[in-house]
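One protein chain is absent from this view; the other protein chains keep their places.
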Amino acid sequence: MPAPFAALRSRLQRLAVGRKLAAVQLLVCDVDGVLTDGGLHYDGAGQVVKRFNVRDGLAIRMLQRAGIEVALLSGGRSGAIEQRARHLHIQHCRAGVGDKLAGLQELQAEVGASAACTAFIGDDLNDLAVRPATALLVAPADAASALRRRADWVLRSPGGHGAVRELAEALLQSRGALRALHHGGWREGNG
Amino acid sequence: MPAPFAALRSRLQRLAVGRKLAAVQLLVCDVDGVLTDGGLHYDGAGQVVKRFNVRDGLAIRMLQRAGIEVALLSGGRSGAIEQRARHLHIQHCRAGVGDKLAGLQELQAEVGASAACTAFIGDDLNDLAVRPATALLVAPADAASALRRRADWVLRSPGGHGAVRELAEALLQSRGALRALHHGGWREGNG
Amino acid sequence: MPAPFAALRSRLQRLAVGRKLAAVQLLVCDVDGVLTDGGLHYDGAGQVVKRFNVRDGLAIRMLQRAGIEVALLSGGRSGAIEQRARHLHIQHCRAGVGDKLAGLQELQAEVGASAACTAFIGDDLNDLAVRPATALLVAPADAASALRRRADWVLRSPGGHGAVRELAEALLQSRGALRALHHGGWREGNG
Partner (left out) sequence: MPAPFAALRSRLQRLAVGRKLAAVQLLVCDVDGVLTDGGLHYDGAGQVVKRFNVRDGLAIRMLQRAGIEVALLSGGRSGAIEQRARHLHIQHCRAGVGDKLAGLQELQAEVGASAACTAFIGDDLNDLAVRPATALLVAPADAASALRRRADWVLRSPGGHGAVRELAEALLQSRGALRALHHGGWREGNG
């Protein structure tokens, strides 16, 4: 899809999901391709480094402050995920998950959140499984085409380069929390 | 070549190779510039880190599930290649190969695949040598110009940023396996 | 904002801040998203690698030679910041700072610089706090939108890809130091 059409579709989709945004109490994020650009940096010993984004980090802290729980659910397995979660005070984090639907339902039970107030952001086919347990399925601009076709909202930003930030700002705006932050600023570390 | 012409040529080439895609039983991938964007990250001790792509990884798992053998054949030498192969359950992997034709023929003997059912994806001059032993020579969008001119199919995606994914989806589609995956999703780890 | 408008606005803003540039004696740089592209590379042990830019490094050395003090003020916490500061002979460097206004004022006291001769470059909401203590608030092209709206000058270059270089060349030009460097070249290491 040419860029101007994709941008327009993204705006229309956001309008359509407006009411659902305000109801979200739990945001579950896939990691690779969502909080990262999908890159897996392998060294010779098999350790995998992942590139996260500082502005996504601040967005997650702002969501937490606004009372939205943020959780990570990843098919990949790497200490990097736990470390990033720890830095951002994310308490619910699952890595190496094969069946994402089961994983999501466990997270919802832990947090005490229903499907109707859960948003999920993912980038690939294995994320389609969460559909039945989420009110809002969101995809970065560069997600796999099969997921983009079935997501409620395809963002204008790609994974690792603003996708989670864009979604977080929409969630904050839906409850009037963004304006306050823009005026008052933010006086804590950004992890 | 301007981008619109390159995209059109890529579509026409794909049509032309359609029948060959359905016959592929073995996909052999060069590593640097194909599964990675060609970056070699050196630290001060000479260790080299390579950046792979999570969505290429899922594509390789889907090919394996559909009965297509995937192998790696690299002129480079790095533990990162073996590690990535291990994570993706790739059993046939050769690194530090000077003569790629000989390397490919050894892989074909191991797997028991003929040239007529072998596809190869590479990005540079040293990959031209495999021509006689492969039915289908594929190149990422950003391959060296000499290889792009002689490849059967120049993909629309660059190496490390979707090239192997694009080829894998075409292979799956050629045997009707893609539609099933898009509807059923994927419930295993993505390596 | 479409690219041509953003470029035009950037030029007009630079004209508007011209006089302030000449008065700057202290340049305080946020790190993540300013001296880097915002990427935080996590390994499995929680170590964070940051990507700096060699041409920003040479720019900082040129500012120091021209008598402008350069300091770092970061909300993030990582040994990488101190290491980069050391390589560039930056003596005033604070990491893990929550309240950036207080941090900036401490730096100004150390250096002996007033708000009127301090420029600050930052990329996100937590940088808005420094407003009262700086004559000039500058943002990279890809800063968070809330900061871009309130900055005195939004650069044409993004963080980690020329933002600090662009600002440094403007500072040098404002005091006639750039022309001399362009003719005489630079005969020291670039850190």
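A, B and C are the chain letters, set down in written order, and residue numbers restart from 1 in every chain.
Following the convention adopted for this analysis, a contact is a pair of C-beta atoms (placed from the backbone, for glycine too) under 8 Å apart; a residue touches a chain by one contact, two chains touch by 3 or more.
Since this is a predicted model, take the numbers as computed values, not measurements.
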**Fill in**
Contact partners of the omitted chain among those displayed are B, C
**Complete:** Answer key for C:L21, C:V34 or C:V48 versus the chain not shown reads C:V48
**Complete:** Among B:D32, B:D56 or B:E169, contact with the omitted chain is made only by B:D32
**Message:** In the complete complex, the non-displayed chain touches which residues of chain B?
**Reply:** 32-33, 36, 38-46, 49, 75-77, 96-101, 123-126, 128-129, 144, 146
**Message:** Considering the whole complex, not just the chains shown, which residues of chain C touch the missing one?
**Reply:** 41, 47-55, 57-58, 62, 78-80, 83-84, 86-87, 160, 165, 181-182, 185-191
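Here is the rule we go by: only the chains that are shown with their structure count from here on.
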**Item:** For chain A and chain B, chains touching each
**Value:** none
**Request:** Sort the other chains by how far their Cα centres are from that of chain B and give me the top one.
**Result:** C
**Request:** Taking all residue numbers used at the chain A/chain C interface, answer same if over half belong to both copies and different if under half do.
**Result:** different
**Message:** Centroid from C-alpha atoms only, then distance chain A to chain C, rounded to Å. What do you get?
**Reply:** 30
**Prompt:** Rounded to the nearest whole Å, what is the centre-to-centre distance of chain B and chain C, using the mean of the C-alpha atoms as each centre?
**Reply:** 42
**Request:** At least two other chains touched by the same residue of chain B: list those residues.
**Result:** none
